[in-house]
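Input: a single structure, listed below in structure tokens.
A single protein chain has been omitted from the complex, and every remaining protein chain is retained in its original position.
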Amino acid sequence: MSNIPGELKYLSSHEWARLEEDGETVTVGITHHAQDLLGDVVFVELPEVGAEIAAGEEAGVVESVKAASDIFAPVGGVVIEINEELEESPELVNSEPYDDGWFFKVKISDAEELASLLDAEAYAEACEAEDH
Amino acid sequence: MLIFEKGAQGRFASSQAPKEMADCDLPEALLRKQKAKLPEVSELQAVRHFTNLSRKNFSIDTQFYPLGSCTMKYNPRGAHRAASLPGFLSRHPLAPESHSQGYLSCVYELQEILKEVTGMAGVSLCPMAGAQGEFAGVAMIKAYHEGRNDYGRTEIIVPEAAHGTNPATAVMCGYKVKEVPVKSDGDVDLEALQAAVGPQTAGIMMTNPSTCGVFERQIDAIAKTVHDAGGLLYYDGANLNAILGKVRPGDMGFDVLHMNLHKTFATPHGGGGPGSGPVAVGKRLLPYLPTPIVGKRDEAGKSVYSWLDDNDLPDSIGRLSAFMGNAGIILRAYVYAVLLGRDGLHRVGEFSTLNANYMAKLMEQAGFKLAYPERRATHEFIITLSKQAKELGVTAMDFAKRLLDFGYHAPTTYFPLLVPECFLIEPTETESIDELEGFVAAMIEIQKEAESSAELVRGAPYTQPVRRLDDVKAARELDVAYTTKG
Partner (left out) sequence: MPFVPHTDQDIQKMLDTIGVDSIDQLFDEIPAHLRAKPLSGVPEGLSEMDMMRRMSERAQLDAGAQCFIGAGAYEHHVPAAVWDVATRGEFMTAYTPYQAEASQGTLQLIYEYQSMMCELTGLDVSNASLYDGASGLAEAVLMAIRANRKSKSKKVLVAASLHPLYRKAVESIVSNQGISMEFVGFNTDELSVDQAALDAFAGQDFAALVIPQPNFFGTIEDVNALSDWAHGNNMLVIAVVNPTSLALLAPPGEWGEHGADIAVGEGQPLGLPLASGGPYFGFICCTNKLVRQMPGRIIGRTLDLDGKDGYTLTLQAREQHIRRSKATSNICTNQGLAVTAATIYLTMLGYEGLSRVARASYQNAKILRHKLASLKGVNIKHELATFHEFVICLDQDADAVLSAMAEQDVLGGLSLKQDFPDLGNSILVCTTETKNESDLDNYVRVLGEAIARVGGSAC
């Protein structure tokens, strides 16, 4: 079964968000379930550092051989770092979706937004509903 | 072996090049400094290399090629021969009309024939492929609305079963795409469509018969719904072969359509092109046709053909290519229509439909699951192999690859997206009953293999120049030119 860490927040479109210890940085990636649906990831297009993104907005694209999905920003803010490793090693999204396979970090503009995201349980339900 | 790995330095097909002439005296700074590393082989080496490459292809001439939605029918050699007559090949696209009457007369007559078979008021042969035809069609819809100062129409409706080109085209024309669902019987969800239309609707793009291989029975109601909302109907002619001579898009209420001459009019697919995607329109869209088109006038009792361009059609959406599209394909399609004539064209729809329904019935009798068993097949039909995938671990892709070992090109796989593990099978009217039965027999054989030795099917193909390829490596470690490897 899919791996859905309890401490993360989720979008039903399969992005995860993690509030870092500084209380204002949020790391974003896609879930284990998402990478499983996509298959072998071959390319990730990330936002530019310094870009301002709003919650729910398209912030990138992840591609496998046969599919491509938009990545939506779970929270709004300024992009402060992107995972440059993914350019050379997109397979990290498959092997370590919650660790070295992260996509980008945002300096959050409204901490409230995090609260409106799905928790692990709700996300698991959402995935199940999608599978019928 | 690549052509670059053959030959020797300094070798080339010397009889093919003019004699050495004086060096050119252009400014040094603008000249090439290093030779381009093109192949260095003899004429025979070139001929042998490419002849051998050709033998690594499946083609209509060598195999049954039932690729759904692609209409892989026999490409008459006569059409090819006629279009390759020296007078046609040597005609410059900008040659004066005095030296163009032969070509122009063929173009004009094809325009007239296409008007008749589609039931439309005007035709432009400019678009160079189906996708460009779609672009021209939607651009005309846009020009029409804007011509009426109606700028509020921002959406194109597309049924979810549509070809990917439809939404991509709408976006290229600056529209937003609204998808409407398709019901389990293959017809469009009319209620959803009624809810989707409004003053923001520019039009709908539809294929009929749809990509589900069934005829959309509610076409009258759909046309009325969209027209009542002020939108126009676009007909994607990808499946025109199914209804050629039986139903005309113009009679169904469509305002504009494109045809794929490389499908319906039997011009060669050429390994991926060239195609040709003429557009036909009803009266409302006549002023917007892409240019140039060919007109006819009478001079002293003699027909004279001439180009009509932006000066004659000031509201035209304009040019789509430097000249006028894929002229050689237009000639081939014209010849095809001339060879078939009215009765032959009428039979295209009939016999492509007969073949598909016969094959569908045989497949069903052999235990394969039809996606729309309660419907008539059109010129193509869908089977779903999801049971095989679930129970035997043998997917539609595995069946497809194993078919290659049996000498059949695979049908279209995994399209339309809404039928899981599907094959879209289009036999076309030019295949004999023997081929249809042979294909079904191969499928039955593969089904047996899947039940007794699934591994065998999953490892296919075994008889081709290569086995299954690593697509992930191809995308991750991009190698798209020999020179990048030094």
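When the chains are written out, they are named A and B in that same order, and each has its own residue count from 1.
As a working rule, contacts are C-beta pairs under 8 Å (C-beta built on N, C-alpha and C of every residue); 3 or more make two chains touch, one makes a residue touch a chain.
The model shown is predicted, which means the values in this text are computed figures rather than measured ones.
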Residue among B:Ala168, B:Ala195 or B:Ala441 that touches the chain left out of view: B:Ala168
Absent chain, residues of chain A that touch it: 42-43, 45, 48, 63-68, 70
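As a convention for this text, only the chains that are shown with their structure count from here on.
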Whole-Å gap separating chain A and chain B, where each centre is the average of the chain's CA atoms: 38
Chain A residues touching chain B - in the complex, by the definition given at the top: 40, 42-43, 63, 65-66, 90-91
Chain A contact footprint on chain B (complex, rising order): 471-472, 474-476
